[in-house]
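Here the complex is missing a single protein chain, while all its other protein chains stay put.
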Amino acid sequence: MAELRRRACAVIACYARPEALDLLEEASGCRVAPDEALVVVDEDAAGPARARIHRTLAGVDPDALVLDATDGWTAWSLEGADARVAFERLSDLPLPTSGAVAGAVLGIPARVLVTAGSILVLVTSAEAAWWERTARRRVPELEEELR
Amino acid sequence: MGHLDVDGRPVEVRPGDTIASAMFRAGVRTFTRSLKYHRRRGLYCLSGDCPNCLVTVDGVPGVRACETPAADGQRVRRKGGWPSVERDVLAVADHLHALLPVGFYSKTFIRPRWAWSLAERAIRSVTGVGRLPTTGPAPEAVPLRHRRVDVLVIGGGVAGLAAAAQAGASGARVLLVEEGRVGGRLAPGPVRDRVATLADEARRAGVEVAEGRTAVGIYEGPLVPVVGGDETLRVEPNRIVVATGAVEEHAVFVGNDLPGVWLGRGAARLAGVHGVRPAERAVVWARTAEALEHVRALREIGTEVVAVCGPAGLLTQLPDGVEPIVDGEVVRAVGRRAVEAVELRTPEGRRRIACDGLVVSLGRSPRDGLLRMAGDEPAVGAGEVVAPGCSLDEAEASGRRAAAGGRPEATSCGRARLGSDGIVCLCEDVGAADLDVAWAEGWRSVEILKRYTTATMGPCQGALCAPALAAFVEGRRRPTAAAAERPTARPPARPVPLAALAAGVDELPERRTGLHDRHLALGARLGRSGAWLRPFRYGDPDEEVRAVREAVGLLDVGTLGRFLIAGPHAGALVDRVLCCRTDDLAPGRSRYALALDPGGYVRDDGLLCALEDGRFLLTSTSGGADAMEAWLRDVADRGGLRVHVVNQTSWLGGVLVAGPQAPTLLARVVERGPDLGSLPPGAHAEAVVAGVACRALRTGFVGGYAVELHHRRAASVALWDALLVAGRDLGARAFGLDALDVLRLERGHPYLGQDTLPDDDPRKLGLGWAVALDKPAFVGRSALVRLWARPLERRLVGVRADGPLARGAPFELDGAVVGRLTSAARSRRLGAWIGLGWLRAVDGAFPERVRVAGVSAAVVPIPFEEAGGG
Amino acid sequence: MSGLLRRRTFLRPRELRGGYDVVIVGGGVNGLSLAYNLAAHHGIRDVAVLERAYLGAGASGRNTQVVRANYNTPETVPLYARSLELWRTLSQELDFNVQFSTQGELDLCHTADALEVERDKALLNRAFGVATEILTVEEVVRLQPLVDPSGGGELPVLGASYHPPGSFARHDSVVWGYASAATRLGVAIHEELRVVGLDVRDGRCRGVVVEGGRTVEADAVVLAVAGWTSELASTAGLALPITTHPLQAFVTEPYAHVLDGLVSSMDLYVYVSQTARGELLVGAEILPYTTYSTRSTFGFLAEASRRAIQILPFMARARAMRQWAGLCDMTPDSSPILGASELDGLYLMAGMGTWGFKGAPIFGRSMAELVATGRTPALIAPFAPGRFAADRMVPDAASAGTH
Partner (left out) sequence: MWHAGPSFQAEVERAVALKIDCPHCGPRPFTEFDYGGELVLPEDPAATLGAEEDLRRVFVRANVAGVQRERWFHAAGCRRWLTLERDTVRNRVVGAP
């Protein structure tokens, strides 16, 4: 079985020269492109993280942008023994053992972060309601939503 | 085990039965009636390759009885025949071949004109493999799973299992799919023993064996969809081994489709796997060593094999009591309802032998559809599919070679045998004589013969008859022609239910703004507008229009595209993408901006706002946001610009506050920042409104005083609620797209895509003023220079009429079509019907009046009115 | 029935000569229609049709057999309306049953936007005498009870446009019918003869070069090679506003008749019909990228299956039997290119997108008049190759790319 849960988190969008982004050490991030990265942190750590990232990037690239993109993304975690099977029902993305990929999940652009315990899927907030409804319909292994 | 209900008769089911074996044991011999001539057809291949056992099971037609496990209570109906399969009066067609020649429908029902529609009706009512149920609950959606493996093996016979075992042992992730059960089609004997041994080896090597699964096709990627087992897999393998084996060759002779004529492996399967006697007294026509195995299987079940005809070398080891007929060939099977005798041609002359079964084993045709459709994907064949008739050891070795990455082996196609007549294509009832006729008529290529006669085009997709068709052409064509090739193999390899194919296809994504629940609470009628769900109206749209014109209205504009453009070349990017001047835009100012494509045609429009630090905020239409982002990035990428394009559409909410009372309302709720009630046109500012940080843009889309408030999406509800509460006494209300349509029309503002054509440049839309042609370079500039050197031949106009205007109707002038109305509404305020549309110049001038669906309309300047404020 | 027992020869092989009045490249429905019309209506019988594979091997044998006139511009509606008129008597004209069958076309709308577009279209159609009407959901269900008004519970049907003259004809039969009628009139049809280039001398197209290097001269050369127009034109140095895209379709096993007419969805981009043979025929829109490959994709099969079930739930139990792909010439405005090219002696029947089949009778008729008389018939004048440079496009993307 697997569980799909809404996960509260803060999302920080970083735009800078590649060599600046190379310096970032955030573990829970997705390097979307050479000049763009998306960092996911706990909500209460968002402020300090943003400041730290900004310091790091601005040191190399004065034009670096560090933006709070939390409202733009909604995060879902897939957990449990069948989490990978559940993911295989949603996407043909090759799932890394750990790390991040950007690609289509249920056909819409998503960011996927894999850690030891879970698969975190970020979809745009505008599409989040549709995504959840569709995912629950699509994955027989999912447990009923825990409310 | 229970019973089947076959056409209302109970039929006993025993363990291991398929529907076909149970029915045959119960005495059923006629399983179907053929398509055109209503000939009786019985069990033949017993391997899913022929159409002879297609029945309707529990209302679902086209089920292969030989591959479907029998279960208690199944309702089985045989198709074809009227009133029944056993007593079919339409079988008279079989005696009227001359009246049903090949190409029949091309040559008949030409005159009178209505003849065809009558004939077609009659044809359609009797065609096909059965009747699809059109009522009752739809089948449940089939789940999908994407799988990635190193090696996918298709087929669980000797070669496939050997390939899988070998690959598994080398550490690869291996998935083997088998249509039935591994070994399930095999009579006891050396083949079945070898299969059991190899299956063990494969499982020990970690191979995942999936039974009851059918590979649909081999597609680019490679991608191999697999159906069955209650889910659909989309397998992406690194390599594919196709080991789908072979089917015994379909021989064409007179009477070759009578019930009682068997392919050897079919008869052996019925005898050896299901323990059912295919015939009491059988003749075997053999050209393969395998035929001797079939003779043994038949004798073990108690069938009397009276004679075997074939080459001398094969007939040396026949058991006692079986007459060898050296070099004998079957020329005809005789019988009314089923085989009663066969006629042979032997070196000694013609002979007739009474029997109720004729078992044919002449050679093999590879079941190679999958392999042939593989194109240049990394797929390799193994075993009989590439070497039909190979020995057990050869098949195993071939499988192991394939696992090791052997080169694809060429497919050899058995050379089919064609008698003077007989059925070539069982599905479509095409005889050898039909092919002769078509040939004589001038149809000479395999593909046209196929289409003209419909041979190979039935449910079995030419599995049995394609080699025969190829052989026919090969026998007649000049040798230079490359036409004897077999017809193209097209997916799916086996017929597959649409429900299984549709598994996991995405529903259409739907986007919502942060105010979705608020719209529902207000009783809005929501609908799709592009990908977005948007409110069309909350109540009476006329009242909503009135609110905006006389008080204040709120519109959810969280769908608008919004882009932050930053970086050293931000200014250069917007200057290239947009055709307006951008370099003179001071922070805090905004400008209406058109984005053109390289053809000079309008792609999108929006507002460009200059921010501090050389950054810009650009808005776009709701439907155009994704394209705008791609377009911005394309221009930046090709121009080598260092710029960050941040699509903030889903990050931000947006509320439009519009109407004469908007300034009053805004004054009440602004907490910090400038007075948003007196923001001049072309200005924007940051402000905190009801506790929500906003960027406020003065806009002109609906006319009058209007401000867009862009803010964090999560704060939309708080802002919306605060505005409605604070504006209650001012008459504030929400308005939807229906009201917006009237409002913008009164303002004369075109909807891009609705009021515009793909080849509208700014001049055609009356937006030439928005182009700074004196800028040295922007996308579309050279096109505009070229286009504007010509006289204007078409333009967007406003029309006004007293009578109702019907959107979509052409503009007519003296009976000629000179344009078309693209938007229309009745404006209460103006007391008239107004509309937009495109109009062509007539003799160099634009008409001043046109007729629109019978209504006379005046061509008037837009905007129709300057609706207050401004 | 009298024709039944008569032995007929539809095609006869002829020797290839060194020159003809007209050489038509492409033995598809348009090339053959032109050949037939030249011979039948203008007495020009010294015509050769050169086909690189077999007749109808290209788009003609791969399309989805739909004939209709409910287009969306003042230029296209009358053109296809006239074609539809010719279709009605085509079997009699060619003495070959092309299996023309009028069953109606139902276009479902699941969004307000689509319904508005259909409303517009219906008004325009009626202005040209083409019957197209707007139906409510109730009327849709009454007309076609197999339709699921809930759109699979997901995308409810809001209404539909209905085009009663919507028809089918068997695609192969049309090719064979034109070919046999043209053959009877003396046209030379050569299969398995590949044209490798155009013969251009002194700034004029004087013929074609066939495989092996032999030249076949002609006063007029016409390209009717859907998908391959750019390649052939490029041998004469002509670059065209055309790209080549694949269009796919599939059929199910044949079943007894359940479905009348064409049922399509304007929002889900799928359409379904049932052929006279009983197969359910499902099509969708063209792929967005260019390709000359006619390999089918599973994405299409899966997507079209799902969309078909969404509008016609009974389809879930049907079994897909065969899928295929054909090539379409697409133009910047999604309308055909018909007329004389900028190179003297070379004519184009190209850029037909998904419309080549339905237009064939009028395209052949009009182009024959142009080639024979040098006068461009008014119906095809708006579709001249030079319209892009003249800023006179005929944009009809709303009708293109599907059925």
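We just call them A, B and C in the order they show up, numbering each chain from 1.
Quick note on the criterion: contacts are C-beta pairs under 8 Å (C-beta built on N, C-alpha and C of every residue); 3 or more make two chains touch, one makes a residue touch a chain.
As the structure is a prediction and not an experimental result, all values here were calculated from the model.
Note that the absent chain touches A, B, C when the full complex is taken as a whole.
Residue C:Gly299 is the one among C:Gly19, C:Pro164 or C:Gly299 that touches the chain missing from this view. Across B:His95, B:Arg336 or B:Arg638, the single residue that touches the chain missing here is B:Arg638.
Within the complete assembly, B:Gly599 is the residue of B:Gly442, B:Gly599, B:Gly727 or B:Gly808 that touches the hidden chain. Summary of contacts with the chain left out: across B:Glu543, B:Asp626, B:Glu686 or B:Glu793, the touching residue is B:Asp626. For the chain left out of this panel, the touching residue among A:Pro34, A:Gly47 or A:Pro62 is A:Pro34.
The chain not shown here touches chain B at positions 148, 220-222, 238, 376-378, 576, 598-600, 626, 629-630, 633-635, 637-639, 647, 776-779, 781-783, 785-786, 789.
Residues 228, 230-231, 234, 239-244, 288-293, 295, 297, 299, 332, 388-389 are the ones on chain C that touch the missing chain. By the touch definition given at the top, chain A reaches the unshown chain through residues 21, 24-25, 27, 29-34, 36-37, 92, 94, 96-104, 107-110, 114.
Going forward, only the chains that are shown with their structure count from here on.
Inter-chain spacing, taken between the CA centroids of chain A and chain B, is 31 Å. With centres defined as mean CA coordinates, chain C is found 47 Å away from chain A.
Put simply, the C-alpha centre of chain B and that of chain C have 20 angstrom between them.
Across the interface of their complex, chain A is touched by residues 141, 143-148, 234, 236, 504, 506-507, 509-514, 516, 532, 564, 566-568, 642, 644, 646, 648-652, 712-714 of chain B. Taken together, the chain B residues at the contact with chain C in this complex read 60-62, 98-99, 101, 104-111, 113, 116-117, 120-121, 123-135, 138-139, 216-217, 219-220, 223, 225, 234, 375, 440-445, 447-448, 451-452, 454, 457-459, 461, 481-483, 490-492, 495-499, 501-505, 507-508, 527-530, 536, 599, 754, 757-759, 787, 790, 793, 806-810, 812, 817, 820, 822, 853.
Here chain C touches chain B in the complex through residues 1, 3-5, 7-13, 53-57, 61, 74, 88-89, 91-92, 95-97, 99-102, 110-113, 116, 119-124, 127, 146, 154-155, 170, 172-173, 176-177, 180, 183, 191-192, 252-258, 267-268, 274, 276-278, 295-298, 301-303, 305-309, 313-324, 332-333, 391-393, 395, 397, going by the rule given at the top.
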